[in-house]
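To start, the structure under review is shown below, and the notes come after it.
A single protein chain has been omitted from the complex, and every remaining protein chain is retained in its original position.
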Amino acid sequence: MTVRFGVLGAGRIGKVHAKAVSGDAHARLVAVADAFPAAAQAIADSYGCEVRTIEAIEAADDIDAVVICTPTDTHADLIERFARAGKAIFCEKPIDLDVGRVRDCLKTVAETDGKLMVGFNRRFDPHFMAVRQAIEDGRIGDVEMVTIISRDPGAPPVDYIKRSGGIFRDMTIHDFDMARFLLGEEPTIVTAHAAVLVDPEIGTAGDYDSVSVILETASGKQAIISNSRRATYGYDQRIEVHGSKGVVSAENQRAVSIEIANGEGYTRPPLHDFFMTRYTQAYANEIASFISAIETGTPITPSGADGLAALALAEAALRSVKEKRQIAVEL
Amino acid sequence: MTVRFGVLGAGRIGKVHAKAVSGDAHARLVAVADAFPAAAQAIADSYGCEVRTIEAIEAADDIDAVVICTPTDTHADLIERFARAGKAIFCEKPIDLDVGRVRDCLKTVAETDGKLMVGFNRRFDPHFMAVRQAIEDGRIGDVEMVTIISRDPGAPPVDYIKRSGGIFRDMTIHDFDMARFLLGEEPTIVTAHAAVLVDPEIGTAGDYDSVSVILETASGKQAIISNSRRATYGYDQRIEVHGSKGVVSAENQRAVSIEIANGEGYTRPPLHDFFMTRYTQAYANEIASFISAIETGTPITPSGADGLAALALAEAALRSVKEKRQIAVEL
Amino acid sequence: MTVRFGVLGAGRIGKVHAKAVSGDAHARLVAVADAFPAAAQAIADSYGCEVRTIEAIEAADDIDAVVICTPTDTHADLIERFARAGKAIFCEKPIDLDVGRVRDCLKTVAETDGKLMVGFNRRFDPHFMAVRQAIEDGRIGDVEMVTIISRDPGAPPVDYIKRSGGIFRDMTIHDFDMARFLLGEEPTIVTAHAAVLVDPEIGTAGDYDSVSVILETASGKQAIISNSRRATYGYDQRIEVHGSKGVVSAENQRAVSIEIANGEGYTRPPLHDFFMTRYTQAYANEIASFISAIETGTPITPSGADGLAALALAEAALRSVKEKRQIAVEL
Partner (left out) sequence: MTVRFGVLGAGRIGKVHAKAVSGDAHARLVAVADAFPAAAQAIADSYGCEVRTIEAIEAADDIDAVVICTPTDTHADLIERFARAGKAIFCEKPIDLDVGRVRDCLKTVAETDGKLMVGFNRRFDPHFMAVRQAIEDGRIGDVEMVTIISRDPGAPPVDYIKRSGGIFRDMTIHDFDMARFLLGEEPTIVTAHAAVLVDPEIGTAGDYDSVSVILETASGKQAIISNSRRATYGYDQRIEVHGSKGVVSAENQRAVSIEIANGEGYTRPPLHDFFMTRYTQAYANEIASFISAIETGTPITPSGADGLAALALAEAALRSVKEKRQIAVEL
């Protein structure tokens, strides 16, 4: 079986997915749509597919699945439309910035018996997958404490930040998903601290750039998350899971691993400086997993419910900062 | 000048300090006291000093300084007595489990113009000193986020735990001191989460064994602390300080650093399994710093006020757990 | 410009190159040839190209370049035929097992003004490229000592070994090329020691499985090479270059970089277990470099002369072992 794809949105992340689909032996890229025809055409030229409108893709008989890479505020609507159209849906995170809207959208997906995968790409990073596998294999016993340190090389433009829903919904949301992926039990309490240490403009835009979060589960397992919109040394992405029998961690990744030593010391190059090069393999694995789930009819993970849960944690974290107190959550 | 010492308490840590004093070219071990004469005699035999009573050391003309290694509940009284006796005082942490008692004790020290150093040995670990030095040298710019992961190889006996004042006053207190040492600004808010994940007996004793803490300063700098009374792989002691220009971290230490590789992978030995071997150099540096401060008349650090501040953070953390809310502190 | 390719030989390494050509935006895979039509057809199916005979490719107007992945004993003949046919040639190493035959072949290439690249893929490994770049950037000053440790996860079948020309021509040849790539000066003396420590059958076949080599240049720079046909922990490929100002080294690579710690210690997974996964990026970079050299008309490296030089060093090493003495070489 070959899964036939339409890609909606021909921006940066759309290109990543178009390439992943094209390169997958079990898939075929049929069409791409974008509000800017030139952007769609560029993808079409590179990968030998057609440019179509969203409506045409929605109505197409020769398309089984879509990848939604359009702006966030269109995600929920498109999910609903394509769920009704019977297409399998891969949607970039987040489904929406509003928990209520997400719930409504997922209701439609459920009613239409839709297939929906949400783009938490980090679950498909080979190193993080291996961490999870080590846990499942019992290598560290019962999970007790999760530590996630996640720092971006630099802050996005303030314009982006204004539309992003804030650092918890835009950046920490990946870590919330990762914490859930690793804890093996839902968080029930969220405490967050946040500050503007990197760029005052971010504060002026109503957001934060440096945050610390503790998640606690019903049985007392704890996850701590440390985020910064600044990391001079590259894209810092570390996870560590401490359990009753040991600890497992994933090291940071760099494009080139040499070491130069002289009188100043021993120096290795900075880390990857961009999420796309850091997570190249993760993006490919992610789409392959989506295709495989469609082919085999197995449940799709991460699901819409996973998207909702991470968003709910983000909302709780924001409330924790605003109200200066712990927030109970029920996922 | 040679600083002449009496050591009070001939237990495990008393021996460490007696050895450090004996081996220091600027100091001489004159006498040791202990409620168990045999313990004192053992030290006297090893290092060629006298056994005396605490009273005799208090009154002695040939002793300039004392090292207090007796049980915690005697610390404050002994500090007051020896401050009045005009001896320089090194006291193992904590001064007392009660903040009020510590305040009173420090008042006496101040009134007698006493010299008091509190035993936060980790400040003298060569690696942690180098981290602090890197900050002072401007290598990472302004400090923004501190991460401290501190796990003991195993929990102490429950009997000890019952007298310990709880994990925050007994174990995390070192991390509170380290956070203050590194943040460069006093914490003003403490949030803590705590659970019993390692040993239910610890819970029965009214304590916790797994805790997560966030400290926040007035300007928004944040420190996160992760503690566990369990670490199957040795004594886990890591610090990391993230700043505007970079990050500095101290690696874990092991007694033997070889690596064996085979079909199972690449394996390095576990870490030090005991705080005394992990911090051998720190203990020696600590006493040397105390001696040097006496000789040169320079201020002693960490001071009684540092001991008080760390204890106040520990109390706040405990209240945060009990009252499930953030606690404001004024140090 | 698009470089149009034929691939000769549809075995393991032929597939690697067919994929690399297909995935390169500046190239197009037109045809593939193999003595076993089914093998050729499999590649044709995967990448949408034609199956043709070698003769047809030789005569084709729509093919600019060929990749020679056929058995070693056909390399020199095919190079000569395709040089005369005016195609650019990428040939897997070695050109031939006999230095005299290689010299003749390169003479034909020169006479026909042919373009020939020899497949020393390791020069294109990102990490080794970065080592070379560090040298060129003056980061370690003048090169003095090169250390190459290269161990295979396991020995190839004895049948292969019998046809391989022996460990020096088959395995160490890569390290001879790497030493030349890094030394910046031609070796003039070769000393080699060799033994059978891994598998007596290898000895019965007249070969060795464990060798140590020293190369020395006219100015006294030295390279040492350590080879084994056994490495239980994966594909061990390390280089280190020591110079007047410092040292640069390339670390081993593993597919997954997690670390698990418990009472046994800290364990990272084994290395890549196969040269194709270890050098995936190198193979892609290699073909891209070949394509780029064709497009831009710049000299092709590594050239036929590089292939000859490495083979001459291999022959000298073998003579050194056989004759138990140092061998002078003139490259």
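First chain written, first letter: the chains are A, B and C, and each begins at residue 1.
Assume a residue touches a chain if its C-beta (ideal position, glycine included) is under 8 Å from a C-beta of that chain, and two chains touch if they have at least 3 such contacts.
Just so you know, these numbers come straight off a predicted model, no measurement behind them.
Chemist: Considering the entire complex, write down the shown chains that touch the omitted one.
Modeler: Missing chain, whole complex, touching shown chains: A, B, C.
Chemist: May I ask which residue of C:18, C:33 or C:247 touches the chain that does not appear here?
Modeler: Touches the omitted chain: C:247.
Chemist: Out of C:149, C:276 or C:331, point to the residue that touches the absent chain in the complete complex.
Modeler: C:149
Chemist: Applying the definition given at the start, please give the residues of subunit A touching the unseen chain.
Modeler: Against the missing chain, subunit A presents residues 232-233, 261-270.
Chemist: What does the interface between subunit B and the hidden chain look like in terms of residue numbers?
Modeler: 23, 25, 46, 126-127, 130-131, 134, 139-140, 245-251, 253, 255-263, 269
Chemist: For review purposes, identify every residue of subunit C that touches the missing chain, sorted by number.
Modeler: Residues 142, 144-145, 147, 149, 151, 189, 191, 193-198, 210-212, 214, 216, 219-222, 224, 226, 228, 230-233, 236, 240, 242, 244-247, 324-326 of subunit C touch the chain absent from view.
Please note the rule applied: only the chains that are shown with their structure count from here on.
Chemist: Can we say the copies subunit A and subunit C touch using the same residue numbers, with more than half in common, or are the two sides different?
Modeler: same
Chemist: Taking each chain's centre as the mean position of its Cα atoms, how many Å separate subunit A from subunit C?
Modeler: 39
Chemist: Once you find the CA centre of subunit B and the CA centre of subunit C, what distance in Å lies between them?
Modeler: 57
Chemist: What residues in subunit C touch two or more of the other chains?
Modeler: 261-263, 269
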